[in-house]
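Just one protein chain is left out here, and the rest sit where they should.
Letters A, B and C mark the chains in the order given here, with residues in each chain numbered from 1 onward.
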């Protein structure tokens, strides 16, 4: 029990100070019938570090990790190369093992990072302000819908068919209980997005329109007309970005009129991790700041007049406002925000633009190559690093067979939209800087065989 | 060129301050014919972190690492489990990227660690004092022979046949130039060590006797009679320990009369690393401290009276004494010493004893199991975690064939002593806590097949 | 030395990364290329390492010393857990990778789930909630779904005054009305008052046990029975499960749902504010309503049950709470921690946590007021109040004084039921020597605050910053950096 420093002598000495005769005496308030007499049966006892590491390594080896195969999965989680220095720095004990910075005098490290993070995120999304992180993109998306309800005092949100289906599911789950009305349908296999339909659907009960950019099929559309239409009806535009690297290449939603921009920050600094922990990004216009959910870090001065940072506007938060809070969120994604911020600092604007350009160029090459495979049609006119292929058969089966042949070849629309069999032949393919020319060729060959 | 922060604008501004028109002007002192006009031809250009990591990972995958196979190699380098916290701590930038602590005011971290390390090593080896580290066990061994020459003013050293052959080679290389006479012969396949022969060989010209404990065949002998005999003749006893974990189970050489005890510290905290960097341990009696090679850290006080630590007795060292120094060593194994010290602190005496007991018990089990294989004889009466098997055929070939079958089954005496074909059937087998019962069984089975 | 902001030292032309040159292709960005300056400064790798290394040194952390934050459970974070979480077989897996390629990952989730169910004595567990508060949400959604499935639209949730702020916030977040439950003078739920309030409009009672006064709710089973009898459910806030793990199973106390903060009980690192992870154990009554996705073992294979595969499996699910499957990175760490401790070690965890807290309580109750000190032993945390400090001296002064003594402050002004509360939770990973040092420091501060030592009011003196002006920060919020010339122009 290497993590427990008390020796038996210590325990005895401490009991004497306490005035108890045994540790069991400290549990007197537990009803006798609920007290377990000894360790829970049927569970193993403590194990050495060596044994535990061996067990976990054996489980890890049962997975085919992304680095071991030609890899083309995206659909809301992207594999980018994270510089080694990012992981080194986030493991410094002073970051890793610190608490939420409620005591600012001894938490300036974390606080300054959050202030820098908020600024980076706001600039990337094209917003005035950003918060200090949410759980992930999907929960941030729901929080944005709730925030739009509070601002507009309306309860109907229109969700784009291009919104990630998991994000839609999360919103549906919550809306059942809050009473929000959510309009949504599955996407069609069309090169054009549903912007026009969304515009047509806005009415005076609409709290917000929620649109993903690039969308789940990889399509990119100018959001300006949608923003104008929403604003004209007194509604807000909520934009969702699941691949923030795209914003090194394409216009920021905030600059096209989005009132709230949320996103999944996992792409930068965080890594795949089988889905979590991820990093919810949340930015908005300055005028809505007091309706934002989540923590905010602000600049101030200390008693000696030095610049310093504190958590602020906490009257929005649950620990102060309790049931009147803007959200119930407490612990968020601090360490992921740190990783994002470090990676973004290493990139800088120049690096981010180079990274985005490289992603796009490789994606274009891959799309053109894959479209040559018999039985494959490229859906997209426009895309960043992800596009949709229409196959000559159900993509679910194709994906499984490719995996058996050692190729991780994208995400099938059948898995994402099981209730929309009409788009089951669609395959969403992501291409990042980690993809090589050989990977593309291997994928094309395997696909050719599979569709032959 | 991600490690070079100057921008072209910076470079131009700096040249202006310097008063040079181009960077080439700064190399005017290089004879024109030796100036390369551009980058050296035939070498690749700079590469991204992703590309470099991929290249190195591909090379790494071409090796069969110890963790991937039943593993029984020792002979001077041992595979022990190193707790994850050791590697975490030595990677803290303040340790990893610090220089030799010549400025003690801002190097107390490293200095206190070295003071603690010296104390730990001295106690483990049973010496009065220890230095702050040498390159490795083999060079420490030669330094001990040189130190014995300086102390005794005699030039003949007797090396036990049980001394690691690489250590003998290093000493032979140096002795050719210093003129020391070294007596040595290869070991025989006998359960008894050569202690008696060594005692018989000591005479009035002998500077020291060098004996390994446990020796290269894994045998353990009481060093007391040898120490007595050496001292009686005015010679020193130098003991060499290549597996310091053993000293958690068996008597320390310093407590059996050794004047100088050197060792290879790799076993504790450092890891295999294909042979380096390793960690030379060097301890001796208090009276010889001013003849010691290498750095020493000592306690003192600062101007405010606080306890502090400094490098001391540097009048023995090359940077002060130049050609009169006790050794030419400068950079040593600081970070490895840190790793050793952290691991030893985690173990503590209780953990070290448990570790040693576990190693010994597993080795006993393995020895007994392997001795049951037809064609195998166990040489050792006594051993700690390493022993020698006598096979029915040349062990070199056996080792190679076992490797082809995925078993890393010990070190052949043929590889260690190529000039002693008479012991070519010997196989040195090490068993540490990282070996499982399944590993032992797999080894036994493979050996059985190989010798059938 | 002050550390400048990246915006002050970096430039948009500097980068700390190299990329392979992009192949030349015609852009297909739909004429939406970003042409404006984004304003993201870069630093070289060396400068980046320095910036964050130096910043880190302005933080206090568990790795530097005892962190007595009550209810936050700041315990040692073993480095083995970090190493395991970074194994490529876990860290470099896509959440939507074909299930045949992630059997080891699903096995981890399944194995951890089995431990949580067994340790709590509950029926099943929902693994996807992202943190404790998200877990509360999960529990209340399950309760609401269960009630609705029987056509029972209840609207009120009862919460004790001493509850974490997340409890009422969560209840409100999913559309419930929140009402307080009063406490008895000894710091526990008032059973009679609770019983009196129960009725057909009450959906659930949220109780923290051990509660935030550090006391075990003795009447827990009776409460549960009463709640169930009234047709409602019992939600237990599991933030303090570390006090009882291995010694008491919440399932034996009639709990219907409880979140487990993996970062508290099972030592995943707090990371300066997250990520957390809040799996929710559920009773048999609530299990059918658990969210998607979850992992099932079918034969020797593990299957991730999600929309695609759920069809006939799990028709009553209240739906998905989050994209993908929860905090895998925390699952690997928590399972590693659990396996290291084993069933025997986890029981010892609770024992030592409670022992350490009582040692602090009894070592200081002569100089600090312990409002419930007479109610018997505390559990994993010791509660003190500001009663008896000199006029004008507050809990805040003691907290800031602790900083100068080399410690993080305890939790202050929480729970709200005690005036000037100081809630001290040492955790089981502190040695007696560390506790003795802390006790000495807190004792000396208590004595200074009683004696009216004015210097204490301006503490801390030896921290990277003196007390910060939070009012200024909130009055005129500066939440992002602006170039000085722009900031001036704006004024």
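Please note the rule applied: contacts are C-beta pairs under 8 Å (C-beta built on N, C-alpha and C of every residue); 3 or more make two chains touch, one makes a residue touch a chain.
Quick caveat, the model's predicted, so the values are computed rather than measured.
A.B. asks: Could you tell me which of the visible chains the hidden chain touches?
C.D. replies: Displayed chains contacted by the hidden chain, ordered by label: A, B, C.
A.B. asks: Among B:221, B:260, B:376 or B:446, exactly one should touch the missing chain; which is it?
C.D. replies: B:221
A.B. asks: With respect to the chain omitted from the figure, which of A:63, A:85 or A:425 is a touching residue?
C.D. replies: Counting the whole complex, the residue in contact with the absent chain is A:85.
A.B. asks: Looking at C:79, C:249, C:264 or C:333, which makes contact with the chain not pictured?
C.D. replies: C:79
A.B. asks: Residues of chain A in contact with the chain that isn't shown?
C.D. replies: Residues 1-5, 7, 46-51, 83-85, 87-88, 93 of chain A touch the chain that is not shown.
A.B. asks: For the chain that got dropped from the picture, name the residues of chain C it touches.
C.D. replies: 1, 9, 18, 44-47, 49-50, 53-54, 57, 62-65, 76, 78-79, 340, 406, 429-431, 433-434
One rule holds in what follows: only the chains that are shown with their structure count from here on.
A.B. asks: Going by average Cα coordinates, which chain is farthest removed from chain C?
C.D. replies: B
A.B. asks: Please work out which of A-C and B-C is bridged by more C-beta pairs in contact, and write that pair.
C.D. replies: Between the two chain pairs, A-C has more contacting C-beta pairs.
A.B. asks: Compute the distance, rounded to whole Å, between the mean C-alpha positions of chain A and chain B.
C.D. replies: That pair's centroid distance is 47 Å.
A.B. asks: Quick check: how many Å separate the C-alpha centres of chain B and chain C?
C.D. replies: 46
A.B. asks: Scan chain C for residues touching two or more other chains and write them down.
C.D. replies: Answer for chain C, listing residues that touch two or more other chains: 11, 13-17, 19-20, 45, 49, 53, 78, 80, 82-83.
A.B. asks: Could you check chain A for residues that touch two or more other chains and list them?
C.D. replies: In chain A, residues 49, 53, 83, 88, 91-92, 433 touch at least two other chains, as defined above.
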